[in-house]
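Below: one structure, written as C-alpha cells.
With one protein chain removed, the remaining protein chains of the complex are shown where they sit.
Letters are used for the chains, namely A, B, C and D, taken in the order the chains are written, and counting of residues starts over at 1 for each.
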Amino acid sequence: MNPTLPVGADYVRILPEIVLSIFGMAIMVLDPLVDEKKSQQLLGGLGLIGTLAGLVSTWIMAQSPGFAFWNMVQVDGFSVFFHVLVIAIALVLILTSYEYMAVQQLRAGEYYGLILFGLVGMCLMSSAVELVLIFISLEISSISTYILAGFRRRSATSSESSLKYFLLGSFATAFFLYGVAMMFGATGSTNIDAISAALNSGKVPLLAYVAMALMFVGLGFKVAAAPFHIWTPDVYEGAPAPVVGFMSTAPKAAAFAVLLRIIFEANAPGRFWLIWLSAVLSMTLGNVAALVQDNVKRLLAYSSIAHAGYILVAFAAKPELGAPAVMFYTAAYAAMNVGAFAVVSHLANENERYVTLENYAGLGRSSPILAGTLTIFLISLIGIPITGGFFAKFYVFSAALQSNLVWLTIIGVINSAIGAYYYLKIIVVMYMREAREEVPVLPIPLALRAALALTLAATVYLGVVPGRMLTFVQQSAQQLLQAEHTSAREQVGNAAVPRATQ
Amino acid sequence: MLHLVLFLVFGAICVAGAINLLVQSHPISSALSLVVVMASLAVEYLLLGAEFVAAVQVIVYAGAVMVLFVFVIMLLNAGVEERTKGSRVALILGIPGVLAGGLLVAWVLIERTGTATVGLGALPGFPKTIGNLLFHDFLLPFEVTSVLVLIAIMGAVVLASRPEPKNPEKES
Amino acid sequence: MTPSLHLWLIPILPLIGAAINGFFGRRLSRQTVSAVALTFCGAAFLMGLYVAARFPSLELPHAEYLGHWIRSGNFMVNFEFYLDQLTLVMLLVVTGVGFLIHIYSVGYMWEEGGFYRFFSYLNLFMFFMLTLVLAGNYLQMFIGWEGVGLASYLLIGFWFTKDSAASAGKKAFIVNRIGDFGFLIALFLLIKHFGSLNFSQLFSSIAQQPAETAGVGLLTSIGLLLMVGAAGKSAQIPLYVWLPDAMEGPTPVSALIHAATMVTAGVYMVARSHVIFGHAPNALTVVAIIGTLTALFAATIGIAQTDIKKVLAYSTVSQLGYMFMACGVAAYSAGIFHLMTHAFFKGLLFLAAGSVIHAVGGEQDMRKMGGLRQYIPWTFMTMTAATFAIAGFPPFAGFFSKDEILARAYEANPAYWFIGVTTAFITSFYMFRLWFMTFFGDYRGREAAEHGHAPAHGHGHGGHGDPHESPMIMLVPLMILAVLSVIGGWVGIGGRFEHFLSPVFGEGATAVATEALSRSTEITLMVISVVAAVLGFYLAYVLYLKRPELPQKIADSLGGLYQAVVNKYYVDEIYGDLFVKPLVDGSTRILWHGVDQGVIDAAINDTADGARHVSDSARQMQSGNVRSYAGWVAVGAAVIIAYMIWMGVR
Amino acid sequence: MVPVSYYLILSGILFSCGVIGFLIKRNIITIFISIELMLNGVNLSFVAFAAQWQHLSGQVFVFFVMVVAAAEATVGLAIIIAVFRTRETLNVDHVNLLKL
Partner (left out) sequence: MNILNTHILTLVTFIPAAGGLLLLLVPRRDRDIRIFSLIVSLLTFGLSLHLVARVHRMLPGFQYEIDRAWISTPNIHYHMGVDGISMWLVLLTTFLTPLCVLISWNSIHERVKEFFILLLVLETALIGVFTSLDLFLFYFFWESTLIPMALLIGIYGHGRKVYAAVKFFLYTMVASVFMLAAVIWLYAHVGSFDFVTIQNAIRTGQVEGFSTAAPWLFIGFFLAFAVKVPLFPFHTWLPDAHVEAPTAGSVLLAGVLLKMGTYGLLRFNLGLFPEQSRHNAPWICTLALVGIVYGALVAMVQPNLKRVIAYSSVSHLGFVVLGIFSFTQAGLNGAMFVMLAHGISTGALFMLAGIIFERKHSYEIADMGGLATPMPKYATFFLFITLASVGLPLLNGFVGEFLVLSGAFQANPWYGTIGATGVIWSACYLLWMYQRVFFGKVTHPENSTLADLSAREQLALWPTAVAALVMGVAPLLWLNIIDPAVQAALTPFAQVASKVVGQ
C-alpha cells in the first residue's frame, strides 16, 4: 500500500522544480516592490541565482534516483541530463537578457519569473512518466513561451508571433491530448511504463497506432518537425531574440525528452517510416527554405527545423544507439544555438532593428569578437570538426549507419552540405562585405560576455573532448531503455476501482 | 434504452451546437453555441457516471471560462466576421484532410471498440473518489497546476497591460 | 677497363660558360663575355680533340657513368656517357663547327643588345647538344633532345620584341614537342618491353630478337615512333614547317642550330637506333620514303624563295631528307657522312649569308642584292666553295657524300635514286640561283635603301652606303669552313669513313653493299649526278644571269603552280586551318564557353538557381496565415493517421 | 447499454468540428472557441474511455484539461487583446506581417 503522504525522498526528487518555483514566486512578489531601474538588475540577478540554485538542487536530486509521488516522476540519469540542460540554457538566457531587456526597455520582473516557471514545466517534462503530468508540464512550458514570445509588446510582430504560436500551439496540444485519450483508451493507462507493458504484451491495438499518430502530431509540433514545423519561422522571427534562442532549445529539448520516453521507452509501434519521412522532410524543408533567407532570426528558425530533422534521424535508429545520439545532439545544439542567438540579440539593438544579413556586413571589422564567436557557432552549426555540432551530427549519423539506415544518412549528409551554404552566407557577409549603412555595435556587457564564454566553451568542449558527455548520455540512455526491465513496479495506485474487463 | 435515447438527444444537441458554432458569423453566437455544447456534454458525462466532471464542466467551464470569452468579445467590440479569403490551403487541403482523418478515426473507433458497451453511470466518479485520487496519486500534477495558473496570471498581466512602460495599467 | 676520360666535362664546360654569362653577363663587358663563351666552348672542342687523340687506345664502345638520375622500383636511369665512333664524329662536328660559329658570332653580334644573353644561350645549346650526342641512354638523349629545342626556342626568339621571331620560336618548340611526343611513346614501349633505356643493354637484348619483316610489330612501332621524333627535330615531312620560320633568329643561330648541328640530331638518333631499325625493315622503309619525299618537296619550294635565308632553310630541309634517305636504306654511315659534310658547307652557307646580310645592312631579300662579289670578295669566295659543295660538284665535300647516298639508294630502290638525282638537280639550280642573284649582276640594294627601307631588326649597322666586307673575326671561320667544304669529303674516298664507322653499324652490311654494285654502275651513277648538278648550274646561269627577264615569264606562265610554290604549297595555311584554328576556336567555343561555362558551370549555377527557386517555393508554405498553417497541420495529421492505421491494419 | 464507440464518435465529431472551425473561422476569438470545442471533444473521449476501462484516471484527466483550458483561455485572451491593440483587427487573415 502506498504511503498516504509524500515522504522526504519524494520532495528531493522534485527539488529543482521546487527551488525554481520558489525563486519564480520570489521574483513575482518582489517585482512590484522594486522600482523600474533596479528591477532589472535585482530580479535578473535573482533569476540567475535561481537557475544556479536549480543546478545545485539538480545535483542533490541526482543523488537519489528513483520514483516519486507514486510513480509520477522518475529521477534517473536521463532526467538529470535534461534538467541540467534546460536549466543551463535558462542560465545563459538570463545572462543574455540582462542587457537585451534594458536595451528594449522591457519590464523585467515577469520575464524572469516566466522563465523560471517555464523551467519548472520543462524539467518536469523530462522526469515525468505519467501522461497527465507530461501534459500539464508541457502546457506550463508552452504557455510560458507563448507569453515570452509576445514580450516585446510594443512591436506588432512580437504580438503576432505570440498569437500564432499560441493558436497553433493550442491546436497541436489538442491533438496531443486526443492522442493521450486514445492511448488511454487503447491501454487503459496513462502511465508510460504501464502503456509500455501493455503495448509490448501481445498484439498492439489499432487504437494505439492512432494514438501514436496524434501524439506525434502534438510533439512534432513542439519540436518543429515537418510537416508541423510551419509555425517556427514566423514565431522565431517575431519573438524577442534571446527568447528565440531559449525556445528553440530548452522546450525543444524537453519535448525531445518526452518523445524519447514515448517512442523508445514505450517502444512506439509502427514508427519507423513515420520518423524517417518526418526527418527527411524536416531536414530538407528547413535547409532548402533557409537558403534564400536574409533575416537572420528567420534563417536560424529554418535551421532549427533542419536540426530537428537531424535529431529525428536518430529516432529512426536502434534505441540504444539513437537515444544517446539524441541527447548529445540536443546538448550540442543548445550550446551553439543559444550562443548564436546571444550574438544576434546583442546586435539586434533597440526594437530589434538590425536582424537582417545586410546589417551583419562588416561585422568582422567592427566587432571581431562578436564576429569570431558567431563564426564558431555557425561552424558548429555547419558541423565542422572540433565543434560540438560535428560530434552531434557524427553521433546521429553513426547511429543511423549502425542501424543500416544508409539512405537516411546520405540524405542527412547531403542536407548538412546544403545547410553549410546559408551559415556560410552569414560568415561571408560578416567578413567579406562592407557595411552599407552604419550599424551601431554596443559594447559587450559583462553578462553577455559570460554568456558567450559559456556557450563557446560548451561548443568547443563538446567538440574537443566529447568523451565524458558521450559516456554519460550513453549510460543515461541505458537507464532509460532498461527501465521497464528493472522496475517491477506496482500499477498506478488508483486501485480503489477494480479494473473492468471488456 | 433510456440511456441510448438520452445519449442521442443530447448528442444531437451537442452536434447541432457545434455546427451552429461554425456557421454563426458573430463571435458572441459562436461562444453561446459552445456553451450549449458544453451543457449538453455535461449531460453526457452524467450518463457515464462522471458526476464531478459534469459539475465542474457546468460551473467552471461553461460558467466561468465562457464568461471570460464573452467578456473579451464585448471588450474588443468584435463585430460580424469579415469573409476574407486569406487561405486557400485551409480550404483545399485542410478541410479534406480533416474529413479524411476524421473518417479514418471514426472507422477505427467503430471497428475496434464496437463491441464494448457501457451502462448508465458506468463508472461513478464521485467527488470523494476523485478527490482521493487528486490528492494522492495525482498530487503532483495537481500542485503543478498551481504553477500553471501562476503563469497564466503573469501572462495576462504582462500581455494585457498597456505597453507604455511609464504608466503600467494592469487589467484582467 | 679503360681509364675515365671525364666525358662529363665536355657538356658541362659550355654549361658553366652559359651560367657565368647568364648570371653575370649583364655586368660584364662584351670582351669578357665573348672570352668566357669562347673559352668554354673551345675547351669543349679541345676535350673533343683530346678524346679523338685517345681514341685508338680505347676499348669501344666506351661508357662512363656519373650517377643515378631517376629510379623507380627496378627501373633506373643514369647519367652516363657513351662513346663510340659515331659519337666521336658527332662530337667533333658539333664542337668544331660550334666553336667556329661562336667565333663568328662575336663579330656578327657585337653591336647587338643582349650580347651576353646570346652567348649564354649559345653555350647552353652546346651543353644540350653535347649531352644529346654523348648520352648513354635514351632518356639522357632526351634531355639533350628537349634541351636543344629549348635553346633553339630561346635563340630563334632572341629578338623577342619582334612578334614574328617570338612566334617562330614558339612554333619551333611546339612542333618539336609533337615529335618528342612520338619519341616519348617509343621510350615507353622500350621501358615496357625491355625495362631499360640504356643503349648497351637495350641493343644487346634487341639484337637477340628476330627481325620483324611483316606488319607493324613492337620494334616497327618503336622505330616509327622514333621516326616521328626525328621528323620533328630534323624537320621532315610533315613536321618540317618550323625550320623555315626559324630563320627569324640571328644568322649564326641558323648556321649552328638550324643547319649544322641540332637539326641533324634526328639523323643521329636514327643512326644510333640502327639496331632497332635493323630489326624493323618496314619502319626503315618509312624513313626512306619520308626522307626522299622531304628532299624533293623542300627543294621545289626552295626554287621560288627570295629570302636568302629561306632558300638555305629549305635546302637544309632537303638535305636532311637526303640523310634520312640514306638511313632509310640502311646506309647509316653515308647518312652520317653527309651529315658531316653538310655541317661544313651548310654552316658555311649560312655564315656567309650572314656576312652578306651584314654587308647590306640587314637586307635578306635577294632581289635587293646582286653584284656583291666586288664588295665582299672573301665572303664571295667562301660562299662559292660552299655552293659548289652543296650542288655536288667534285671534288667538293658534298659530292662525295651525296654520291654515296645516291649509290646506296639506287641499290635499294632506283626510285629513291631517281628522286634523289632530280633533287640534286633542283638543288644545284636554286643554289646557283642564289649565287647568281646575290653576287652577280648589279647591286640593287641602293634604290631600296633610298625608299626609306629600314633594316628589319635594328642591326645597328645602318642600311646606307655601299656593302662592306665583314671583320676578320667573321671571315676566319668562313675560311676555315670553306677549306673544310672543299676537302671535307675526301675522308670518304675509298670507303674510309664508312670503314671507320663500321664497328658501329656493322662491317658486314657495308661490305655486301659495295660488292653488290658493280664498278661501272657506280661510275654511271656518279656521272649522272654530276651532270644533274651541272645542268642545274646552267639553268640558273641562263635564267638569272643571261636572261633575267625569263623567270618572271616562266612564273607567269605557270600561274597557280608557281604561286603554290612561292607560298610553300600553302602548308602553313593548311596546318593553320586544319589544326591550329580549330583547336583554338574549338577550345574557346566548345570547351571553354561550351562545356566549362555552358555545361558544367551552368549546371552548377542552375543547381544553385534551382535550389533558390525550390527554396522560394518552399517558403511559399510560410504564407503567414494561421489558418493555412493549421491546414498543413491537419493534413499532416491526416496523413500520419492514415499511415499509422495502415501500419496497424497490416 | 450504449456502445462506447457512440460516445467516441460523438467526441470525434466535436473534435473535427473544432478543427474545421479553426480552418474556416476568421475571427481570432472564434478560432479560439473552436479550440475549446476540440478540447471538449477530447474530454468526452476521456470520460468514455474511463467508463470503458473502469479507470478513474480518465476523469481526473478531464479535470486537469479543464484547468489547463482555463489557463490557456486567460493567456490566449490576453494575447488577443495585445494583438488587437497593435493591429486594431481581429481578423486572422490580416495578421500576417510575419511570413515567407
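Operating definition for what follows: a contact is a pair of C-beta atoms (placed from the backbone, for glycine too) under 8 Å apart; a residue touches a chain by one contact, two chains touch by 3 or more.
Computed from a predicted model, the values in this text were never measured in an experiment.
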For the chain not depicted, the shown chains it touches: A, C
Contact with the hidden chain (one of C:S4, C:T161 or C:Q563): C:T161
Residue of A:V7, A:L424, A:L442 or A:A457 in touch with the missing chain, whole complex considered: A:L424
Sole residue of A:Q105, A:N200 or A:T471 that reaches the chain not shown, by the stated touch rule: A:T471
Absent chain, residues of subunit C that touch it: 68-75, 139, 142-143, 146-147, 150, 153, 157, 160-163, 165-167, 170, 173-174, 177-178, 180-181, 184-185, 187-189, 191-192, 194-196, 583-584, 586-588, 591-592, 595-596, 600-601, 604
Absent-chain interface as seen on subunit A, which is shown: 364-365, 368, 379, 382, 384-386, 390, 394-395, 397-398, 401-402, 406, 409-410, 413-414, 416-418, 420-421, 424-425, 427-428, 431-433, 465-467, 470-471, 474
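Basically, only the chains that are shown with their structure count from here on.
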Rounded Å distance, subunit A centre to subunit C centre (Cα mean): 79
Geometric centre distance via CA averages, subunit D-subunit C, whole Å: 96
Junction residues of subunit D, two or more chains touched: 8, 15, 18-19, 22-24, 26, 31-32, 48, 50, 52, 54-57, 60, 64, 68, 71-72, 75, 79-80, 82, 85, 92-93, 95-100
Sequence positions of subunit A contacting 2 or more other chains: 132, 136, 139, 143, 146-147, 150, 153-154, 159, 162-164, 167, 171, 185, 205-206, 210, 233-234, 492, 494, 496-497, 502
Residues on subunit D engaged by subunit C in the complex (per definition of touch): 19, 22-24, 26, 31, 92-93, 95-100
Touching residues (chain side subunit C, partner subunit D) in the complex: 619-620, 622-627, 630-631, 634
Footprint of subunit D on subunit B - complex, ascending: 3-4, 7, 11, 14-15, 18-19, 21-22, 27, 30-31, 34, 37-38, 41, 44-45, 47-50, 52-53, 56-57, 60-61, 64-65, 68-69, 72-73, 75-76, 78, 81-87, 90-91, 94-95, 98-99, 101-102, 105-106, 109-110, 113-119, 122-123, 125, 129-130, 133-134, 137-138, 141-142, 145, 148-149, 151-153, 155-156, 158-160, 162-163, 171-172
